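With one protein chain held back, the other chains of the complex are shown just where they sit.
We just call them A, B and C in the order they show up, numbering each chain from 1.
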Amino acid sequence: MNFGSDNWAGAAPEIIDAIARANEGPAPAYGGDELTARVEARISDIFETDCAAYFVATGGAANGLALSVMTPPYGMILCHEQSHVQMDECAGPEFFTGGAKLLPIAGEAGKLTPQGIAKALAGFPHRPPHGAPERVLSLTQATECGTIYSADELKALCDFAHAADLKVHMDGARFANTVAASGASPAALSWRTGVDVLCFGGTKNGCLAAEAVVFFDKAMAKDFEFRRKRAGHLWSKMRFIAAQFDAYLADDLWLRLAGDANAMATQLSNGLTATDGVEVSYPTEINQVFACFPDGVAEKLKDQGAMFFPWVTPGDPANGRMHRLVTSFRTTPRDVDLFLSAVDKAKSP
Amino acid sequence: MNFGSDNWAGAAPEIIDAIARANEGPAPAYGGDELTARVEARISDIFETDCAAYFVATGGAANGLALSVMTPPYGMILCHEQSHVQMDECAGPEFFTGGAKLLPIAGEAGKLTPQGIAKALAGFPHRPPHGAPERVLSLTQATECGTIYSADELKALCDFAHAADLKVHMDGARFANTVAASGASPAALSWRTGVDVLCFGGTKNGCLAAEAVVFFDKAMAKDFEFRRKRAGHLWSKMRFIAAQFDAYLADDLWLRLAGDANAMATQLSNGLTATDGVEVSYPTEINQVFACFPDGVAEKLKDQGAMFFPWVTPGDPANGRMHRLVTSFRTTPRDVDLFLSAVDKAKSP
Amino acid sequence: MNFGSDNWAGAAPEIIDAIARANEGPAPAYGGDELTARVEARISDIFETDCAAYFVATGGAANGLALSVMTPPYGMILCHEQSHVQMDECAGPEFFTGGAKLLPIAGEAGKLTPQGIAKALAGFPHRPPHGAPERVLSLTQATECGTIYSADELKALCDFAHAADLKVHMDGARFANTVAASGASPAALSWRTGVDVLCFGGTKNGCLAAEAVVFFDKAMAKDFEFRRKRAGHLWSKMRFIAAQFDAYLADDLWLRLAGDANAMATQLSNGLTATDGVEVSYPTEINQVFACFPDGVAEKLKDQGAMFFPWVTPGDPANGRMHRLVTSFRTTPRDVDLFLSAVDKAKSP
Partner (left out) sequence: MNFGSDNWAGAAPEIIDAIARANEGPAPAYGGDELTARVEARISDIFETDCAAYFVATGGAANGLALSVMTPPYGMILCHEQSHVQMDECAGPEFFTGGAKLLPIAGEAGKLTPQGIAKALAGFPHRPPHGAPERVLSLTQATECGTIYSADELKALCDFAHAADLKVHMDGARFANTVAASGASPAALSWRTGVDVLCFGGTKNGCLAAEAVVFFDKAMAKDFEFRRKRAGHLWSKMRFIAAQFDAYLADDLWLRLAGDANAMATQLSNGLTATDGVEVSYPTEINQVFACFPDGVAEKLKDQGAMFFPWVTPGDPANGRMHRLVTSFRTTPRDVDLFLSAVDKAKSP
């Protein structure tokens, strides 16, 4: 009954096998090997456009490095007040950018809207050089609340951003879950709607440690290799990240893993919704379920070994009551059933 | 009819005279001169405690340098969402600190409260090392809305901060106006209520370019000289900042200048309050008046040469209508009368 | 005949196996798992002292993060002019430290001496706050020239540093080769001679991507977790670095891998020394051989598929002629013999 995080799930066997296979014979270091070149190019196929892709090991590195080439150090990055870049990276974007400012903006169910952004900017008017000038809109797809921006919502946001001369960054730590859930193509959810740079996650979805920073405008990437190197994020044995993506993208493994996780979340969400006294807080669109349990129930579940954490958000009146439950490719229908039974039992006096 | 900003007023004649007087004979460079030592020591007298004071030329430098020794680069600075450090320094605090995060917090009339801070932090829970850990509470005295924290309000905030292991920074760009208006002593409004570091402003109140960073705990200042130097804020001819403070503090010049400006704001505020159709937005406690004029009036006033600017704040429904009027030591009763008459005239059809 | 770099060698099979084994069942993320705790503790056994160890994936990250807690951002780091931190990390130490200055210092065969450092500092005298104050001495063991500091040499350097109030950082990317070659204990080559922080490398010696930053004074490590996180170097699936170190340290695997590589370098060096017209440039003490070949020989060897690179150093009159040959745990005696034969053949007209 482990719903702590998709990060707890380890790696898919196919990923481990690919690493082992990549370990044959010598290969040039620092990404000069054939496998890395081939898999970087494979990203262009997936996104149906000629793009520049760079591998790193963590999502924090991917976001920070991407943002560092998208804004000058005095620029401002607009983001959701619950976004990972704002809440969970220990001021990493500020570090990588050399001191850019993040402007946290409110929005329902983890989503930004053009209206919400416009309202925030109305309170931060242009008075160069006094206020930090906004340069980047950072979106998270899927959001921290497990919701998905539709292609139309994305397009409205990207159009708004580009009209204001902002670049659009997408934190796609759970982009795979989004594609699997929505059925839209990777292209439709990224550059075709206006995303400039996508951090395309692998780690939360069955890779060991693998993320790709994807630049749809290759000219924007000209500094990236220097920045990745000086931040200690260029692996000497880069083939071992490339190998993960090689397996991840082969035969749609990434979509199968994400789809499995999503399906388990749907089953869990349906079960909880049908349970008296349990409230499911946001639409369950990917592999995360947010739920408020009756008093005492969460504690009883944990006593029985269920693993999940409270979810706290800025200004939320449910703070202290809402919990997040995350499924992964390793979650089984039986895990979900066991948990739902345990909830039922915990509710009874 | 110039109410654009106290920065427009130039310097008080006493300040210019002091600069001219300080220009006699050679003097050691970089603050090694006697005048600098003497005036730094004079700060201790003013604050009735042995403190460490460092001179710089601008408020942005004072705030940024002060904060840079109060937080590690991965720390978080809690501040009002309208504060100068958040809105007006082009990400300066992020620059000086090496990437610390600012968490903007809402509060009535420019003021933070322990409740408001607690609510903001409830949405940013401790999960080291994921979220940036809060390390500093930054207060502005007087606030950007021209209001004053009472000694009791300050004490409650500082107690809250210290209980949470935060240091308290005070942006005192208009500290002189505060002291003059409240009648409280400099000590009562700073270290006695728990302020750890005060940026004690001179520039907005008649100096040419002079601010003092005052450390009430001298141990906190150990890095300051290195940081001031590397940021290009150590003057080689430091005697010319010291001379400004020398005159500023002599014979209570600082309080007279601030008192004069405050009195003119009171007169202006009273006049506007008595004017039908004009709303004065915050209590007028120092040298700033915030007013909403009837439609078309602001434009007519400007056409007649009155100088003042719109005031825009995060989420304010009055955005677009509120204006800020700032008085200075140079403002005369006649300036105020002329303006009030002009308002009257502009209102009539 | 691949002597390009030890980085080309991939990972030892034991390391890959350990990764596969670690992939069982869920485990807490971000280093909260049992394996990580156990292997971190194992580092204390290896070094025979209670120390704090943190895992990261690359040597650049290890060095940069270590230095960032050893010097303030305005401090100066003394290093060899050929050191990796100076020459090969794309200004990474400057990035991680927030702008510290590196002072490159000359020294024979990659080694610093107290005399050489004293001479360099004589030209950079203390004039606070004008010059950046030196705070760290960074040593590389083994050096970039494949040479080893003896325990006595180390002690003299560390004593010199501590007398000048400097902390001592050791870049131990090839620390394993040093221990294997010298027969001295890990403790004798680190904290017992005065090293404060060691970057203990695994990647160049058969790990996939694994380095440990080891603080012998645990108090110095108090910031480390925050800094690692914000730099994107905290893995969510940390067990996969821990597993590498687990296997690396088990049954002296690390010393066997390094010993094998060293032995091949000795064989290669002996063969080249015995070859007329070839000069071996530094004592061959670990797994690197530096050689100058007769004109045209290097080109012929490369034409036959031998892989190695020119080695260029500041002010070296041999620049353009010297090459570096690196052996690894995968190098075989037959590889060496083939190369030596190829050299013989290439020399003949």
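Keep in mind that, in the parts below, a contact is a pair of C-beta atoms (placed from the backbone, for glycine too) under 8 Å apart; a residue touches a chain by one contact, two chains touch by 3 or more.
All values reported here derive from a predicted model rather than from experimental measurement.
Here is the thing to keep in mind: the chain we left out touches A, B, C in the whole complex. Residue in contact with the omitted chain (choice from B:39, B:52 or B:90): B:90.
Within the whole complex, the absent chain has one touching residue among C:10, C:31 or C:98, and that is C:98. When the missing chain is restored to the complex, the residue among A:128, A:183 or A:349 that touches it is A:128. Screening C:129, C:172, C:186 or C:232 for touch with the missing chain picks out C:129. Taking the whole complex into account, chain C touches the unshown chain at residues 73-76, 81, 87-91, 94-95, 97-104, 119-120, 122-125, 127, 129-133, 312-316, 319. The set of chain B residues touching the chain not shown comprises 2, 4-5, 7-11, 13, 16, 19-20, 22-30, 56-65, 89-92, 94-96, 203-204, 208-209, 226, 229-237, 239-240, 307, 330.
Mapped onto chain A, the interface with the missing chain covers residues 30, 72-74, 98-99, 128-130, 132-133, 223, 225-230, 234.
Definition applied: only the chains that are shown with their structure count from here on.
When chain centres are set by their Cα atoms, the one at the greatest distance from chain A is B. Between the chains A-C lie more C-beta contact pairs than between any other two chains. Comparing chain C-alpha centroids with the centroid of the full set of protein C-alpha atoms picks out A as the closest.
If you average the Cα atoms of chain A and of chain B, the two centres end up 41 Å apart. The centroid of the Cα atoms in chain B and the matching centroid in chain C are 51 Å apart.
A separation of 34 Å divides the Cα centre of chain A from that of chain C. In chain C, 30, 226, 229-230, 234 are the positions where the chain touches two or more neighbouring chains simultaneously.
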